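A single protein chain has been removed from this complex, and every other one stays in its place.
We just call them A and B in the order they show up, numbering each chain from 1.
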Amino acid sequence: MLHHIKNKVYHIEILPPKQDSQKLEADLELFAQKYNRVMESGYCACITDNAMGHLSFQGTEMIEELGLEVRPEQVMIHLNTFHTLEDLHNILDTCKSKGIKYLLVVSGDGSERLPKLQPSDVGAEGKVESVTSVELLKYIESKYPGTFTMGVAFNPYEPPEHEFEKLKRKLDAGASFIITQPIIEKNKIVDELLEKYPDIPVIVEAWMSRKLHLLSEAVGYEIPENTQYDPIETLKSIHKLYPQCGVYLALLGFKTQYHLIKDIWV
Amino acid sequence: MILTSVTDRSKYSNVWVVAEFLSDKIQPVTYELVGAARKLADKRSSKVWVVAMGSGISQQVGSLFAYGADKVIVVDDSRLSGFIDELEADVLARLIGKYNPEIVLYAATARGRALAPRVAVITNCGLTADCTGLDIDPENGDLLQTRPAFGGNIMATIRSSNHRPQMATVRPRVMRALEPDPDRTGEVIHETVEMSDMLKIKRIIDVFHSDETTVNLGDAEIIISGGRGMKGPEGFELLRKFAAKVGGAVGASRAAVDAGWIPYSHQVGQTGQTVQTKVYIACGISGQIQHLVGMQSCDFIIAIDKNPDTPMMQLADIAIVGDVFEIIPEIMNELSKM
Partner (left out) sequence: MKIVVCIKQVPATNEAKIDPETKRIIREGLNSILNPFDTYAIEEGVRIREKFGGEVIAISMGPEKAIEVLREALSLGVDKAILLSDKEFAGSDTWATSYALAKAIEKIGDVDLVICGKQAIDGDTAQVGPGIAAHLGWVQATYVMKVEDIQDGSIKVRRMREDGYDICEMNFPAVITVLKDINTPRIPSLKRRLAARQAQIPVWKPADIGADTDKIGLDGSPTRVVKTAPPPAKKNVAKRIEGTPKECAEALVRELRMRSII
C-alpha cells in the first residue's frame, strides 16, 4: 500500500449495480467502462460491498461475469460481515483465483434482507455476541494465511476513545492499512491517528460530491453545511495538508470530474 | 352467507365471541372481546353468546357470564386439546349455520388468525383483521370495523353489508373487559364435534412452552434498547433482565452491535430493523438520525441518558437525566414492588 501513496495512485470507489436495478444491462456496461478507465489510468478500483445496506451485486461476480481484467495492484474489494459463510468463501476464493489481493474489511451496513455472519461461523462463539471487522479479519487470516493485504476503516467522527480502541483491535487482528471516512478540512482526530501510527499507510477519503448533506448521512454524524463546497479545491487542499497520506475518492463524477484529477496530486 | 334480500338480514341476530384458550386455559382477551360484544349487542338489543372449544374446559365457562355473556356454547372434546384448525373451523361453521349470529368476533392471536379466515371462506362471509374500533349501524346492523393497514399508517373503515354474519378479529389488549359481576348468570348449551376422521390427516405431536423473552423485535410491545452508554456486554445483561421484567425485547444501537456486545438481529435503525412498539426505552443511545428513523413512530418513547441534550432526549416523551447503571436497577426495584 505504501507504494500506492508514493506513486500517487488514487483509490477510486465504484459501486456495483443494485439488485433491483430496472436497467441492469446498461448498469453493467457502465460499470465495465468505469472499471476499465480506472485500470487504464493506473489507479486502483475499489469495489463496494452492499454499501449503505443496499442490495447490490458483488465485485467478484461483476469481474467474472463481465470478464474484466484484474491487475493485482489496481483492485481492492470491500468485504463486510453481511454474508453467509458460503458466500464469504465464494468471494474469497474468487479473489484468490483472480489474483485480487487488497481487501478492505469492514463491519458494514446491514439490512433486513442481508444475512449476517454468526460468531459460530468464524470461530468466535463465546467471545463476541456479534461478528465485527475484527473477527472477520482474524478469520480470513486463519483460512487464507498470507493471501491478502487487508485494510480497515477509521471514522474520525465517532467518539475518539472508542474509535482508537477499536482500531487497535483491528490492527492486532491483522490489518495493515487504514482508510478514513471522508474529511473536508484539517481534522484533529486524523492528525492524532497519523501521530499514533506513523508507520501504517493511511488513506484519507475525499468527498467528491457537491452534496455535503450526503456526507453527513454516510458517516453518521452531522458535518457543518458549507454551501460553497468545491470538491476539486478540497482535494487539492487535502493533498497539501496530508502529503504523507493516500487518497480515496468517493462519488467521483466520471463525466464531470475524472479528467480534472489528473494533475492535482503533485 | 350472501344476502339476497333485506328480509334475509332479519334472520341473523346476536353477537358471538369465539373464546380463546391456550393449553385449555381461558385467555383474558376473551373477556375483552365479551366487553366489546356487550356494547354492540346492547345497541341492537340482542344477546352475547360465547363459543368455547377445548378439552376439559366446561368448568371454566362460568366466569364468562360475570364478564357480560348471556349464553355459552360449550364444545368440550379431547380432540380439541391443542389446535387443529380444520376441526375447530368445521365446528364453528356448523354452529353458525345452525344459530345464525349477526356478528362473530375472534382474538387476533396465532390461533384466531388461522381459524377465522377458514371459517369466513366456508361460510362465505367477510372478515376484517385486527380491528381497533367496532361500532354498529343501528339501522341495518352493519358492523363498522376500523383497522390499521400499511403498517399503521392509515386507518380503514370496513363494512360487509351484503353478507351475514360479519366477522372480525381483534388483538389482545385493544378492547376493555367490563367489571365482572359475579351475580350475573346465563345459559349453557352443549354441542359436539362431528368431523371424525380429521386426526388421520393432521396431528399435534408435541407442545413446547417457553417463557423466553421474544427476540423478535417486530412482535414485541415494549423494547428496551441500549447503546454505547451501556459500556459492554454486561450492560446488555442488565437490559435483558429489565426486559424480562416487563415482558419486552432487547434492542440496540449500531454502536453497540459494532462493538460486538449484542447480535445484529437486535439492531434498530436505518441499517437494522424498523420497530413500532407501544413503548421504546432508549438507554444510553444518543439518537443519531440513522437510529431515530427505525423507532420514531413508537407510541411512547422513554430515554435515559446522562447528557440531557441528545437528540434522543429531545424526541422522548419522558427523558430521564442520569446514569443508566444507577437508574435501571432502581426502576427494576420499583417494578418489583408492584
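Methods note: contacts are C-beta pairs under 8 Å (C-beta built on N, C-alpha and C of every residue); 3 or more make two chains touch, one makes a residue touch a chain.
These figures come from a predicted structure and were not determined experimentally.
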Residue of B:D42, B:D85 or B:E191 in touch with the missing chain, whole complex considered
B:D85
Who touches the missing chain here, B:D8, B:E187, B:E234 or B:E326?
B:E326
In the whole complex, what residues of subunit A lie against the chain that is missing from view?
19-20, 24-25, 55, 57-58, 61-62, 65, 84, 87, 112-115
Subunit B positions in touch with the non-displayed chain are 2, 22-23, 27, 82-83, 85-86, 89, 109-111, 113-118, 120-122, 124-130, 148-163, 200-210, 216, 218, 222, 246, 278-279, 299-300, 302, 308, 316-323, 326-327, 329-331, 333-335, 338
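Keep in mind that, in the parts below, only the chains that are shown with their structure count from here on.
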With centres defined as the mean C-alpha position, give me the subunit A-subunit B separation in Å.
46
Please output the residues of subunit B touching subunit A within their complex, sorted ascending.
228, 233, 236, 255, 257-265, 267, 270-273, 288-290
As the complex stands, subunit A meets subunit B at residues 52-53, 107, 109-112, 116, 118, 128-132, 134-135, 158-159, 162, 166, 217, 220-221
